[in-house]
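Here the structure comes first, spelled out in structure tokens, and everything after it is commentary.
Removed from the display is one protein chain of the complex; every other protein chain stays in position.
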Amino acid sequence: MTRALINVPAKAKRGEVIEIKTLISHPMEPGYRADNTGVLMPRDIITDFICKYNDEEIFRAELFPAIAANPFFLFSTIATESGTITFEWTGDNGFSAAESVTITVE
Amino acid sequence: MVVAALLGTAAIAAEIPLSERKSGYDLMGRETRAMQDDDTANPGMLWVLDGEALWNRKAGAADKSCTDCHGDAQASMKGVAARYPAFDAARKRPIDLEQRINACRTDRQNATPLPFEGKELLALSAYVARQSRGLPIDVAIDERTKPFLDSGRELFTARQGQLNLSCAQCHDDNWGQKLAGAPVPQGHATGYPLYRLEWQTLGSLQRRLRNCIVGMRAEPYAFGAPEYVDLELYLMWRARGMKMETPAVRP
Partner (left out) sequence: MSDKDHMNDEEQLPNAPRRRFLIHAVAGGIGLAAIAATGPARATPATMRAAMKNVVGEASLRKGKVTLDLPPLIENGNTVPLTVSVDSPMTAADHVKAIHVFNEKNPQPNVVSIRLGPRAGKASVATRIRLADSQKIIAVAEMSDGSFWSDEVEVVVTLAACLEGSVP
């Protein structure tokens, strides 16, 4: 099961800088390791992570094999208005996952 | 220093006095501790969330979910993991939490047991054990469990493998000292299943024990072997009163 842990405050004041934490389950196989029999395990990583706030991109990351398994990001954004914050991960072997949360801005 | 201590060690190693016991948490750096403390950033929580979903899912020929018998885990499972391994009357010996979950699967849900160290069993045991976080470890030692506790203690203190080392020699006698640059912990099983940075995934106490045994150049027992459960019972008794930390994070 692809499981993601998202942490965004449910409510914020207009103009407040809020912190967003995201954690997604993924092995991030770097492509440099061999299995028990010595066979090289092919690369299988998340390559891109995009966060949008009411459809406007507010954060984007390009991931390389050096990002640890179960990729974690902590970043911030200004709470401008109420709406939806979406998270999208894409990667090798057609990997694709998405989550979204709503935020109320007063 | 370690070699000298090993040569001088008596047959029965000295147990750590109760008041001097420390969790592996205390030996970790600030950042690793922060990873454990923050539920919104602890990778182990990914398995806890999966476990919560599995808890609510119907399974087996009986078409029952854990909820159907146990209701809300936050209430019914509180304190349970802190008491395991626990004596099972049907099997006439202590069983650990994973075996208990599988016993429910086969006996109550009429479902196939979940494979050891598989994602589902880890998720369920993480979810159940999470409900005991912060509670003191309290395994029951009575005339039924005492023989297994003694067996566990023997396993912990017996020399084994090519290096002829016992668990006690490192974890009772030389905790706090360095081995290959890393501090030797006292080895209390307070946070299992836990997210080990070395594994980059959540793993069980049995997996950790297998790692140790292989590291000592000894032959590991098969998954689910009674020796592990006896050892786990001893380890939990040795950690009695210490707080559960599941899901812990360790290097």
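First chain written, first letter: the chains are A and B, and each begins at residue 1.
Going forward, a residue touches a chain if its C-beta (ideal position, glycine included) is under 8 Å from a C-beta of that chain, and two chains touch if they have at least 3 such contacts.
Fair warning: this is a prediction, and the values are worked out from it, not measured in the lab.
Shown as candidates are B:Leu197, B:Cys212 or B:Ala225; the residue that touches the absent chain is B:Leu197. Annotation for chain B: contacts to the undisplayed chain at residues 28-32, 34-35, 180-182, 197-200, 207, 210-211, 251. One chain of the complex is left out; on chain A, the residues touching it are 17-18, 30, 32-36, 38, 40-41, 43, 47, 53, 56-69, 71-78, 80, 92.
Methods note: only the chains that are shown with their structure count from here on.
Per-chain Cα centroids separate chain A from chain B by 31 Å. By the touch rule above, chain A contacts chain B in their complex via residues 1, 3-5, 7, 21, 23, 25, 27-28, 68-70, 72, 74. Those residues of chain B that touch chain A in the complex are listed here as 40-41, 43, 45-46, 49-50, 53, 119, 200-201.
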